[in-house]
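With one protein chain withheld, the remaining protein chains of the complex are depicted in position.
When the chains are written out, they are named A and B in that same order, and each has its own residue count from 1.
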Amino acid sequence: MKHTFILIISLLLLACLTFSTPNSPNEKENGIAIKAGKIFTVSGNTIENGTILVSGEKILEVGLSDSISIPQDYTVYEYPGSTVYPGIINAMTNLGISGISAIDTTNDYREAGQFNPHISAYTAFYPWSNLIPNARDFGVLTAVTAPSGGLISGKALVANLLGWVPEDMFIKNELALVMNIPEPPSNPRWARFQSSNPADQKEKLEHFISCAYSYYLNSINNPSFPTPNDFDIKYEAMKPTWKDRLPVIISAENEESIKYAIQLGKKFKLNVILKGAYDGEKVLKEIKESGCPVILSSMYGSNSKWEDGVDKIFRLPAALAREGIPFAFTTAGAAGAFDLPLHAGRAVAYGLSQDEAIKGLTLYPAKILGIDQYGSIEKGKIANLVITDGNILENSTLVQHIFIKGIEVTDKSFFQKEFNRAEQKISGEYR
Amino acid sequence: MKIKIKIITTCFLCLGMTLFFTSLGFGANRLLLKNARIYTFDRGVLDGYDLLIRNGKIDTIAKNIQPPPNVPFIDLTGKSVIPGIIDSHNHIALYGDMNEGTENVTPEVKMEYLVDADEPSIYYILSGGVTMIHTMHGSANPIGGENVTIKMKWGKNPDELIETRALRTLKMALGENPIQKTPSFPNTRMGVSSVIEKAYLDAIAYRKLQDKWNKASKQEKEKMIPPAKNYRLEALLDTLDQKMVIRCHSYRADETLELIRLSKKFGFKVAAFEHLHQAYRIADQLSANHIGISIFADSWNYKAEASEFTPWGLKLLYQKGVEISLNSDTSEAMRRLYTEAGKLRRYAGMSDLDALKTITLNPAKLLGMEKYTGSIEIGKDADLAVFDGHPLSSMSKCVLTIIEGEIYFDRSKDPYVGVK
Partner (left out) sequence: MKKKLKTQFQSREEKQNTEDSMKQTKLMRYFYLSVILSVVLFSGFYTFASPPERFIIKNVSVFKPDGTWQEDSFVIVKGCKIEQIGRMNTLEQTDIFDHEYDLKGKFLYPAFIDAFYKGFQVEEKEASTPGPARFDSQISRFEERQASEKDDVRAPFEKRNYFIKRKAVERLLLTEAKMKEVIEQGFAILHIAPPDGIYGGTATVISMISENPTEAVLVPETFMTLYLKPNQPDYPSTFNAIIAELQQLKEDSTYYQKMKRFDFSLLDKRLQYIPEYDILYPYFTKEKRFIISISNYPEQRLIEQLTRLVGIDPILVGHPEIWRRPLAPNTTIILPLNFKPNDNSYYAQFEEKLKKEAEEKIYPQKLAEFLKSHPHIAITSPDGINHKDLFKNLQLLGKNGAPESLLIAALTINPAKILDIARYTGSCEAGKLANITVSDKKITEPDARVSMTVVEGKVFEFKPPADKDKKDEKDKKPGMRKKPGGLQ
């Protein structure tokens, strides 16, 4: 009996030992807690003196500091005078596929030809671009990278702005198809510089999409389709549009184009996201009915016609907010991608509330782009956090700390490194 | 006798009445702004003050000014008043091409002949609070043309826009733009420097000839060839005689230092370098030579020479006392120049007023206009911009723009604006 008893206890001890093997250094057993003066959850109320608990990549809990108990082994970051925002999402850039504008060999965002659905940004993404850490410095933690040009530019991706190799960064490597509606230039004086007729181009676009649609239908109805003869790489690339309801981001600026884009979506059963929508104010009803959200153009723009008024593009976000149409802010290009919060700030001057502006930087883009684990500070979402010393919509605010997927990013950006070098007058290799 | 007395008394009465009414301020450009937050540089930010404009100039800044009769007044409760914004580098309001890049040295061309007061962009930038601009020759050649300073008096004819009180300035350009004329000379930065050097040597030789002629006696003149007048070299001599200053477009620190060397060698004055993304590397040299910079806050990476840059470098420049002016180069960016200035608060650690100076007083100094405009002081031109919030915040907008006491932009009266 005793021998059995000792045997059972030793077996149990052995079991305990087995199951209490020390953790490998790579596993984060301990979570982190962030305590801050203000937390903008975006999806809920703003919390004064709150705490966020993060375990792994995800947010465990968020609430008033008084009502949250921080587990013992958690690392605590205290930012008493600071504000925490969800990581900002830039809904359309060409970060990672663009370099210096004037040097063509550094730029990969514009492929030749009009129809390129088979071209994907993720195949040419450069994680070591110094524009990426610069964007992080100012709170932009997630960005969409999209090709441009032609009628169908290619496929966009969405990525977190932290990682050594591209796969580390991608959230979705094929986020959406990018399409552009051809239109006459907004200023009739420039009409003579346009090389092709927009009406012709529209016909070609529609024809292409309908061919792609019938290709898709063939492929699901006909098991032997496509034969080597029928195989078309472009139409193959269009299949996810219907198979997986891959969103189609359609750039349309004037009234006619916006209506045409919506109609195109209905006709070919596309999951349409409108981009630009310069004349969106005039077709708010149609946009609302269609259920299409809007990705806005950069707020650093101008009106193209005198009758539109000097504040034409700045009025649009407020108009969309009033109608309950989700919208997202973007910058143009990549070198200015870090400036996104101020674009939202500009819209606030023209009728958009600050709350809606912050939603347009966080919650709404997450919803529009289908990356619902991002965009707000709530339980279960990915811990992308920006800690600032004030209102992120103000241009005097400094971003103090950033967390991407629960890890604090302490890498210095090019901007910061260059400053240190100049301060200490260190010469030599700078990149 | 009685008639004489009557006549004399009537005359005196008339004179008296005229004087009386004039003293009341009957004349053009009178306005009273009430209860605003006024940003002055000598007295700080004044809350709830009134500002009286008379004859187009700032007359009084005080609390509760009694409105003189027949002077229109505007209630600016809750609004901020700053000096009218001055953009010292752009190319708008010029008719046709402003870039005479076909030859390397073209200082004889003048932008003042090309001023186009009908261009809609003048109105667009008024909606951003800009009252005066320095519109320039392009950067296609090492020595360009003479620039012009104009006030944004929308609706007036071009002659009324031109500011004759401003310094004469000559555009020079270094770096990538002037060397794009491959395969013609210059193809390298070395060539650009030599073009400038040769131009000045030619100008000095021309002056020697002229001096020789002028000093010669009548008999000697009969045996001499008179010098032919050359407008191009005359313009260069104006820069040596300090009648015109240089505004030089450059990006890299090395080419900038080279131009400073040339300026010392020949004796022309560089007022400011334009763009100069690498200014933060040579803050010492810029401040030692009293040269200002006219830059973007953080727009960069569009050219190879603009790819080495950090906005935090503005801190170094600010600490070393280099005078920073912000510019836009386009009408779109000019409308939000005040937000770009606001960014300097985080980049350079500037106070609100110092950040405001970069778009008002500092550019005025570069143009030699600091006695007349660029700040809200009694006696200066009434060039003002009124904002509906903090004047440096992205979340504010300009609601009223006044130049020399006249309102040129009123958001509430613009027929096409959506948000008044």
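The criterion applied here is as follows: contacts are C-beta pairs under 8 Å (C-beta built on N, C-alpha and C of every residue); 3 or more make two chains touch, one makes a residue touch a chain.
The structure presented is a predicted model; accordingly, all values stated were derived computationally and were not measured.
Chemist: For the full complex, which residue in B:34, B:57 or B:110 touches the chain that was left out?
Modeler: Reading the full complex, the residue touching the unseen chain is B:110.
Chemist: Per the definition of touch given earlier, which of B:157, B:188 or B:319 contacts the omitted chain?
Modeler: B:157
Chemist: Pick out the residues on chain B that sit against the missing chain.
Modeler: Residues touching the hidden chain, for chain B, are 95-106, 108-111, 113-116, 118-120, 145, 157-159, 181-186, 195, 198, 223-226, 228-232.
Chemist: Contacts of chain A with the missing chain: which residues?
Modeler: Counting only chain A, the missing chain is touched by 188-189, 305-307.
FYI, only the chains that are shown with their structure count from here on.
Chemist: Give the list of chain A residues in touch with chain B in this complex.
Modeler: Touch residues, chain A against chain B: 99-103, 131, 281, 300-303, 306-312, 314-315, 318, 334-336, 338-339, 342, 345-346, 348-351, 354, 393-398, 414-416, 418-419, 422-423, 430.
Chemist: Which residues of chain B touch chain A in the complex?
Modeler: 120, 123-124, 127, 176, 280-281, 298-304, 306-313, 315-316, 331-333, 335-336, 339, 342-343, 345-346, 388-389, 392-397, 414, 416-419
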